[in-house]
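Input: one structure, supplied below.
== chain A ==
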Amino acid sequence: MILDVLTGLLLVAGCAFFAVGTLGLLRFPDLRTRLHALTKADNLGLGLVVLALVPQAGSVAEAAKLLLIWALALVAAATSSHLLGRDAPEEQT
Partner candidate 1 sequence: MTVGLVLDLVLVTAVLVSAGLALFVPGRVASVMMFLVFGLVLAVVWARLGAPDVALAEAAIAAGVTGALLLDAVTERPRRGPDRRVGPRWLMPLLGAVAGAGLVVLLGAAALQAGPVEPGTGLGPTVLDRTDDSGVSHPVTAVLLAFRAYDTLLEVAVLTLAVVVVLSLHRDGRLETVPAPGAASPVPDALVRLAVPVIVLGAGWLLVAGSSRPGGAFQAGALLAGALILLRLGGIRLAVPTGRWLRPAVLVGLAAFLTLGYVTVALGQGWLVLAEPWQGTVILLLEAVLTVSIGACLAVLFVAGRRPAAGTGRGEEP
Partner candidate 2 sequence: MSDLLAALVLVPLGAAVVTALLPARAAGRVGLVVALALGAGSVLLALEVGSSGVLEAALGDWSIPLGIGLRADGLSALMVLLTGVVGAFVSVYASGSAAARGGALFWPVWLVLWAGLNAVYLAADLFNTYVALELVGLGAVGLVALGGPAALAAALRYLFVAVLGSLAYLLGVGLVYAETATLDIATAGQRLEGGVVMVTALSLMTVGMALKTALFPLHAWLPPAHSGAPAAVSPLLSALVVKASFYVVVRLWFGLPGADGAMAVATLVGVLGAVGVVWAAVVALRQTHLKRMVAYSTVAQVGYLFLLLPLAVPGLAAPAGAAEADAARLAWSGVAALVVAHGLAKSAMFMSAGTLARAHGSDRLDDLHGAVTRMPAVAMTFALSGVCLAGLPPTLAFVGKWQLVQAALAAGQWWWVPVLLVGGLLTFAYTAAGLRAMFDEPQRADELVELRPVARRMVVAPLVLAVLAVALGLRSVELLALVEVGSVLGSLP
Partner candidate 3 sequence: MTDGDVFLLLGVGLAVLGTVRLVLTGDHLRRVVALNVAGSGVLMVLVAVAYRSNPEEPDSVLHALVLTGIVITVSVTGLALAMVRRVERDEQDRQASHE
């Protein structure tokens, strides 16, 4: 029972971070600040969602796969934001 409550809470927190990240994307003026908002908020949001699903996972293997998804998403997000930030010094119209 506690696990379900925990899952619910973590899910809500995760979605909140996603919302904040999207808000940042819409509000911030230039590329780099948007990148900042997206990579930080969304990855944390994804982490929380994954943590929320871990207790619901049927077996340890499934939980490990969920965490692997998060790790890969982190690496991919870091690389793409680095490339975007580095290659576009002036404002991207």
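Everything below uses one rule, namely that contacts are C-beta pairs under 8 Å (C-beta built on N, C-alpha and C of every residue); 3 or more make two chains touch, one makes a residue touch a chain; residues count from 1.
In picking the candidates, the idea was that all candidates are chains of the complex that A comes from, given by their letters.
Keep in mind that what you see is a predicted model, and the values were worked out from it rather than measured.
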**Prompt:** Pick the one that touches chain A in this complex: which of 1, 2 or 3 is it?
**Reply:** 1
**Asked** For chain A, which residues count as touching candidate 1 in their complex?
**Response** 68, 72, 75-76, 78-79, 82-83, 86
